[in-house]
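Take a look at this one; I'll ask things after.
Moving on, here comes subunit A:
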Amino acid sequence: MKPHTDKTYDAQLDDLRNKLLSLGGKVETEIATSVRALAERDSALAEAVINADREVNRLEVEIDEVCRRLLVLRQPAASDLRFITTALKIVVDLERIGDLAVNIAQRAIDLNQSPPLRPVHDLTKLAELCQKQVRAALDAFVDGDAERAEAVIKGDELLDAVYHNLFNELLALMMEDPRNIRRANSLLFVAKHLERLGDHATNVAEMVIYMVRGTDVRHPGSRTSKSIPPPET
Partner candidate 1 sequence: MKRRFINGLMTALCGLALLLALVPLVSLLWLVISHGFKGLSWDFFTQLPAPVGETGGGVANAIAGTLYIVGIACLIGVPLGVGAGVFLAERGDTPVGDAIRFTAEVLSGVPSIVVGIVAYGLVVLPMRRFSALAGGVALAVLMVPTLARSTEELVRLVPGALREASLALGVPQWRTSLRVVLRTALGGIMTAILLGVARAAGETAPLLFTALNNQYWNWRADQPTASLTVQIFNYAVSPYQDWHDKAWSAALVLLLLVGTLSLGGRLLSRSRVR
Partner candidate 2 sequence: MIAAANKIDVHALNAWFKSNHALRDVSLSVPERTVLAIIGPSGCGKSTFVRCLNRMHELIPGARQAGKVLVDGQDLHAGGVDPVTLRRRVGMVFQRANPFPTMSIYDNVVAGLRLNGIKGDYPALVEKTLRQAALWDEVKDRLQHSALSLSGGQQQRLCIARALAIEPEVLLMDEPASALDPIATAKIEELIRELAESLTIVIVTHNMQQAARVSDATAFFYMGELIEHGPTEQIFTNPKEPRTEDYVTGKFG
């Protein structure tokens, strides 16, 4: 990328990028850890996730500060503007992903109080898929890869399908035996969190497409702006 005439500007943008990557890395770790904590019934791991989230929240505030400063001092335009407004939006999604990982960890702690249910196959699959989506969305952001981002958006369909299967499976478990209800319900919550996680990854991917191509692909069919033409798909 061609550097700005003002080198300080470049340094500030790099700083923002690094902070975002750091945040991305942290939430990825949180997801992996909380899923492991659930699978291995490790409450200590789960506690670690809950503690780690403090750092994530701090980073969110810091990144917002940096973005605000850049907006007022630099009045960014074109690609710089798209990058900074993207940063402002995905930091929200990333922080929510962190919160969802914490929720999963809390569910893990709760489930560890009782004996385990029989293994639920789709849950592992769902967890894997979500982690892949988040990883792919972050990679797309780092590399400015719009095609990768499109793949993430498409991949959400599969994720939703797996979630629905899991939902039915857990429902069956609950109907099978009333003693399963409490634990199956917890697992249902976990599944919901994972599904929401996937949605946030999709949001990140949509913003990456805007950042790279300059077209806003969110909510097609509700365009109000007349001067910017609808995106070509």
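One rule holds in what follows: a contact is a pair of C-beta atoms (placed from the backbone, for glycine too) under 8 Å apart; a residue touches a chain by one contact, two chains touch by 3 or more; residues count from 1.
Selection criteria: all candidates are chains of the complex that A comes from, given by their letters.
Everything numeric here is computed off the predicted structure, so don't read it as measured data.
Participant: Every candidate listed belongs to the same complex as subunit A; state which one touches it: 1 or 2.
Facilitator: Answer for subunit A among the listed options: 2.
Participant: Quick one: which bits of subunit A touch candidate 2 in the complex? Just the residue numbers, please.
Facilitator: Checking each residue of subunit A against candidate 2 gives 2-6, 9, 75-82, 213-215, 226-228.
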